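Missing here is one protein chain; the remaining ones are kept as they sit in the complex.
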Amino acid sequence: MAALDDLYKEIILDHYRSPRNQGELDHPAHRCEGFNPLCGDEVIVYVALNDGKIDDIKIGGQGCSISQASASMMTEIVKGKSIEEAELVIHAFKEMMDIYETELSGNKKIESTVSDIDLGDLEALQGVVKYPVRIKCATLAWNTLTQSIDEVTNTSL
Amino acid sequence: MAALDDLYKEIILDHYRSPRNQGELDHPAHRCEGFNPLCGDEVIVYVALNDGKIDDIKIGGQGCSISQASASMMTEIVKGKSIEEAELVIHAFKEMMDIYETELSGNKKIESTVSDIDLGDLEALQGVVKYPVRIKCATLAWNTLTQSIDEVTNTSL
Amino acid sequence: MNLDVNRIKQDFPVLQRVINGKSLVYLDSANTSQKPDSVISAMGDYYNNSNANVHRGSYQLANEATAILESARDKVAGFINANNRQEVIFVKNATEAINLVSNTWGRVNLNQGDVIVLTELEHHANIVPWHMLAKEKEIEIRWVKVGDDGHLDLSNFDTLIDGAKLLSFAAMSNVLGTFTPVKEMSERAHTAGAKVLIDASQYTPHSQTDVQELGADFLTFTGHKLLGPMGIGVLWGKEEILDAMPPFLGGGEMILNVTKEGFSTNDLPWKFEAGTPMVAEAAGLGAAIDYLNEIGMDKVRSHEISLMDYALTKLQNDFGDSITIYGPKDATERGGVLSFSFEGAHPHDIAQILDEDNICIRAGHHCAKPLMQVLGVGATSRASAYLYNDESDIDVLAEGLRKVRDIFNPN
Partner (left out) sequence: MNLDVNRIKQDFPVLQRVINGKSLVYLDSANTSQKPDSVISAMGDYYNNSNANVHRGSYQLANEATAILESARDKVAGFINANNRQEVIFVKNATEAINLVSNTWGRVNLNQGDVIVLTELEHHANIVPWHMLAKEKEIEIRWVKVGDDGHLDLSNFDTLIDGAKLLSFAAMSNVLGTFTPVKEMSERAHTAGAKVLIDASQYTPHSQTDVQELGADFLTFTGHKLLGPMGIGVLWGKEEILDAMPPFLGGGEMILNVTKEGFSTNDLPWKFEAGTPMVAEAAGLGAAIDYLNEIGMDKVRSHEISLMDYALTKLQNDFGDSITIYGPKDATERGGVLSFSFEGAHPHDIAQILDEDNICIRAGHHCAKPLMQVLGVGATSRASAYLYNDESDIDVLAEGLRKVRDIFNPN
């Protein structure tokens, strides 16, 4: 069970059982949905941007412990950050995850320029890397946040 | 080469080289085309019916020695016969061939009531039965004649 | 009378596999079944001895290959009691079979405003093709509801089917395990003037299938759930209906003549089999049918009933209110499929933890998202059994679920 203990760390289960920043944000906050067609996980990311800063963020949807915990931790780390800072975090998190995703999906590995960013609690998700299919769970909220930021910055241009 | 000699009997090669009743018949003779999608054989049967009798019959198209010889022999045996007599011959010939066709195409075997009909030269085609794929060659003209008779008798009803 | 499961397990090479010191407990047969030796070697034998293109050659290998393909068709025709072999069309999977019908019969017979009836328990394979057609042709889809007992709610069926051109539904749910009342629904649909397509993908592996008795116009299933290989599926249809349909894919095999101006189609069944067919897969499917016939579908079914009975009781006893099992509670009303929710643990996590003990179940929406919505969940866990499973597999599953509980609800 050593590997399992590594996957289901207490902090992950804690975020899963008591997700932070759960709920919805009203308009004009941006709403974006993400699906994991494999397992049916669904995430809805609401972001309220102000002056290029993530003023507020909330998460809806449902999914497994990894996707829920990852989303919950994500809200904590990006809330209050500027878009640029948030993007660096997203980048760093994906780098931590991407090792296997590269192999499975053929995406080019993101260049490694952000290795000095401190991911805090998120480091607990490192165990996921040993379970390639779970990487999609861990990155679902993050990809949806990326899409959300893209949509907002493109429409406001 | 024993089996081959059995297949390519001199009489078959003779009909192949010098097909009888080759050519066309003008309107109002009936024209009917048959294809063997396997090998590209093509036969066109022209029949002139009069008072329920096959007054004349001609064959066009092209194909292998078996299909050509079989068509040629067919014209010789059915020419001058009444439709009923011709149908008995068709029946008897198919019975000689059908043993394997049943297996390959799942058609119900025709009931055996015509075993006393003398097929003359056509008996030379018995060797074909050992070559299941060639049965379609041997029966192509016959099936086309059947179709032709069906078409004529149905339109004249 | 009972199946000798220990002996049967020996016939399946993959079941001998040991990972991390643990033997395989395969409980995902509704997803895809494992294959007996005889099926795997039928495919190997074909390539080792007789490989050639069919219906085209005049040499021995080609004749052998043709006979292998066509005798597999005969076996399928016999297995489902088709009226004749021309009614059996080989396709690549059940999904293609349903798409074939929606693209040919559907395109010709359905027009703006027409109605088709599906049920809420359908697999995406029996939903998406109709969505596509509905969008193209502006037809209406009506849905038979699923009741709390996991059975179809037929209370308003006559209203739903009234004026409909087609009823298309699964004979057995891949999530709930429910057997639907195929014969009754077919009859009522026919009375209303609708044609009937039965998605028997889950049904054929578990139950004697008789297309004439079931009363369908089309029936589809897939080889890989029936001990056969992937890459082959079957569309059965009534001859006169298939005959009247336009072709689906165009190419070799399905033609009688081609010119620069046009083409004419070949006879059934080849009219619907464009291009080089999957001969090895047909050989494998034929061998799978032989294997099942040898054992007897009635025995497969009765084994399954007693195994499901055991599983339903065992899981309820061991986990009480912590487990929610979906679908009918009576094993005789369902096939070997058992979907459940387990309090506090997400299906994906459950499957992951079970995998640690080499127990294979499926977690997810099972390609039945509309049904998930009805059940009010995003996903379920699903254990599904077949003739090579026995009570010990269920015991190991229960064991594994205890570990899940230890991680997620350790109090």
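Letters A, B and C mark the chains as written, and numbering starts fresh at 1 in each.
FYI, a residue touches a chain if its C-beta (ideal position, glycine included) is under 8 Å from a C-beta of that chain, and two chains touch if they have at least 3 such contacts.
This structure is a prediction, so every number in the text was calculated from the model and none was measured.
Of the candidate positions C:131, C:329 or C:402, contact with the hidden chain is made by C:131. For the chain left out of this panel, the touching residue among C:113, C:193 or C:275 is C:275. Residue-wise, the contact with the chain that is not shown comes from C:99, picked out of C:99, C:178, C:341 or C:380.
Considering the whole complex, the residue from C:32, C:71, C:109 or C:208 that touches the absent chain is C:32. Counting the whole complex, the residues of subunit C in touch with the unshown chain are 13-14, 17, 19, 24, 26, 28, 31-32, 34-35, 39-40, 43-44, 47-53, 56-62, 92-96, 98-99, 102-103, 120, 123-125, 127-129, 131-132, 135, 141, 143, 222, 224, 229-233, 247, 249-252, 254-255, 257-260, 262-263, 274-281, 348, 351-352, 354-355, 358-364, 367, 369-370, 373. Where subunit B meets the missing chain, the touching residues are 1, 3-4, 7-8, 13, 17, 38-42, 62-66, 68, 131, 134, 137. In the full complex, the hidden chain is touched by subunit A at residues 35, 37-39, 104, 106, 131-134.
By our rule, only the chains that are shown with their structure count from here on.
Rounded to a whole number, the gap between the C-alpha centres of subunit B and subunit C is 45 angstrom. One inter-chain figure worth recording: subunit A and subunit C are separated by 36 Å, centre to centre, where each centre is the mean of the chain's CA atoms. Annotation for subunit B: no residues touch two or more other chains. Within subunit C, not a single residue touches two or more of the remaining chains.
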